[in-house]
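Of the protein chains in this complex, one is absent; all others appear in place.
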Amino acid sequence: MSTQDFAFTPYPDLPKSHYLNVAYGLKSWLFTTDHKRIGILYLLSITFFFALGGLYATAIRLELLTPAGDMVQPDTYNRLFTMHGILMIFFFLVPSIPAVLGNFLLPLMIGAKDVAFPRLNLASWYMYIIGATFTLYALFMGGVDTGWTFYTPFSSTYSNSYVAAVAVGIFINGFSSIFTGINFMVTIHRMRAPGLTWFRLPLFVWSHYATSLIMVLGTPVLAITIVLLAMERVFKLGFFDPALGGDPVLFQHLFWFYSHPAVYIMILPSMGVISEIIAAFSRKRIFGYKFVALASMGIAVIGFIVWGHHLFVSSQSLYAGLIFSILTMLVAVPSAVKVFNWTATLYKGSIEYSTPMFYALGFLGLFAIGGLTGVMLATIGIDVHVHDTYFVVAHFHYIMVGGALMGYLGGLHYWWPKITGRMYPGFWSHLSALIIFLGFNLTFFPQFVLGYLGMPRRYHSYPEEFQVLHILSTAGASILAVGYIIPLVYFIWSLKYGEVAGDNPWDAVGLEWQTTSPPSLHNFDEIPVVDFEPYDYVEHEPVDRPYRYSRSEA
Amino acid sequence: MSEQHASEHEHGLKFYWLVLFALLVLTWVTYGAALIDFGHPWSDLVALAIAVTKATLVVSFFMHVKGATSMIKMSAVGGFFWLIILFAFVLADVLTRPGMREFF
Partner (left out) sequence: MSNTSPWIDLTGTPGQKHEEGIVVSDSHAAATHPPGLAHHFESYEQQKESSFLGMWLFLVQEVMFFGGLFCCYVIYRSLYGEAFAAASRELNVFIGALNTTVLLFSSFTMVVAVNAAKQGNRKWIVYGLLLTMLFGGIFLGVKYFEYSSKWEHHLVPGPHFEWHGEDVGRPVEIFFCLYFAMTGMHALHMVVGIGIMLWMLRPAWRGKWTPENHNFVEGFGLYWHFVDIVWIFLFPFLYLIGLAT
């Protein structure tokens, strides 16, 4: 902390009244309808599930350290990767950015006092908690061994694990997503401040609109599919039972009709975060703003008609496979539009390597790798070779961890001063961002190679020639774990000891920065009137920020 | 908006009785039509057409979509449109899958 001398704190203290100090006590949290507090409730909940999912991941990586399946039984191993997937996808990544940052920021960004249906918003959190309770029940009873995809007939007939309980949990949790989606869409349609036209909306809002559309249109199909699965399992109604002429592939169709768009539920909000960060730290208007905005909608729509790429080798007809293959390649186009436009935004910008920017740059590279390997997988000829291998595992982890999770952490670092009013230490946050980037690549890059060489996914033992790569991957996972623990520590630390950040520590534009940090109960003293374009940065103006935390001390 | 209010007040109960009457007639028409054999796809299409007509009556008048904002019109149609996507692509697979029909 030798740079203490530079410290310049124009805001000696937090504002007198803000959403955190207007009321105290458990009741004031459990019955709150304030979108900001609900965001915090979600933050705490998903952090818990991230940690739990992480424990399962640790167990998986430890088992794979040696070629022999010597740590756990094969059946236990099935439960490990299944619970890892369920917890991470349904209880962490799907709600992560929308329910935490979206909830907190959406009304602030559009100049509203709250979301359109505050009580529905709280209900969504309770749905999440009830769904999570069912899932935890199943977990403590021994978990589920079907894979997060619940393919029939194994899940409906043969599995001896707690499929029904988890099905109920995911069904209920789905409604938390649906409620959030409805709420966001209505909020964006009806609650915008005067002057805030559609093409003045921050890209974060656009991407949440697209996400909400998927939540509303896709999640109910998963819900009914899960109900059918549970009915088949419990009441022996053979919807997908081949013995009756039922078609298990139909289950896969219905499942992926939600679950492929769901991967865009995970990545789209993250793209929104990246747009905000890149604009703020290159001090430039986003290049091709309209294209980026509409690309979000394009991804949401095209993303609905590509699900069949998960069924290439499930005896789906070849004709359908062809159509799905072509459409899948098409969905990469709007994703690429975004990546190109972010890169063009960086070009000749006054780039500042703040912590959020570290995450954003990391996102760019990792998402590009994830997306390009996706296009490889969309090619049927390649997919037949690498389907259900570690190549696929690496593909989606590059997008979901390297993309979505990096975006979430970047967003958390970017808006943390807004949420809590305080700043985290610059040195440690830069360091942990680097550790995460390195650890991530060490964990997952070897998996591309492993998969290409033929290492199947979901096996707990493997031939010895794969061991070196598996050891690298496990080593990377340990580094990654360190990278995640550091922010946990300094975020908590900053709540009490962090420097007071001020209303707009990054000199960013956008309505959320025009109110106090933390914001007051009703967000704005007066509803703002918007007469400026989005990302109204003065270009090429060197940033000369007096604040200590804006620079890396490293 | 004013258009919406106007149309809301125009419809007295008498108008809704008429809608109800049309719906009832269509119900028994679809029953009657089912007794006639129109040949393979046609019987189904007739039943579907009548059901869609009935649904349109309910949506337009009972649910006041006629005269509502365009966003509401879009959501009324959007759900059904999205379903067609689901049906079309799943059918594209199932109907072109070799050996599917001969199985049972």
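In this document, chain identifiers A and B correspond to the written order of the chains, with residue numbering beginning at 1 in each.
Rule of thumb we're sticking to: a contact is a pair of C-beta atoms (placed from the backbone, for glycine too) under 8 Å apart; a residue touches a chain by one contact, two chains touch by 3 or more.
Computed from a predicted structure; not experimentally measured.
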Selected residue (touches chain absent from view) among A:A23, A:I129, A:L434 or A:V530: A:A23
List every residue of subunit B that touches the chain not included in the displayed model. 1, 8, 13, 16-17, 19-20, 23-24, 27-28, 30-31, 34-38, 43, 47-48, 50-51, 54-55, 58-59, 62-63, 68-69, 71-72, 75-76, 78-80, 82-83, 86-87, 90-91, 94-95, 100-101, 104
With the missing chain put back, which residues of subunit A would touch it? List them for me. 17, 19, 22-23, 27-28, 31-34, 37, 112-120, 122-123, 178, 181-183, 185-186, 189-191, 216-221, 223-225, 227-228, 231, 235-239, 243-247, 250, 253-254, 521-522, 527
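As a working rule, only the chains that are shown with their structure count from here on.
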Please work out the Cα centroid separation of subunit A and subunit B, and write it as a whole number of Å. 38
Seen from subunit A, its contact residues with subunit B in the complex are 189, 217, 221, 245, 247, 249-250, 253-254, 257, 304-305, 307-308, 311, 315-320, 323-324
In their shared complex, at which residues does subunit B touch subunit A? 71, 78-79, 82, 85-86, 89-90, 92-94, 96-98, 103-104
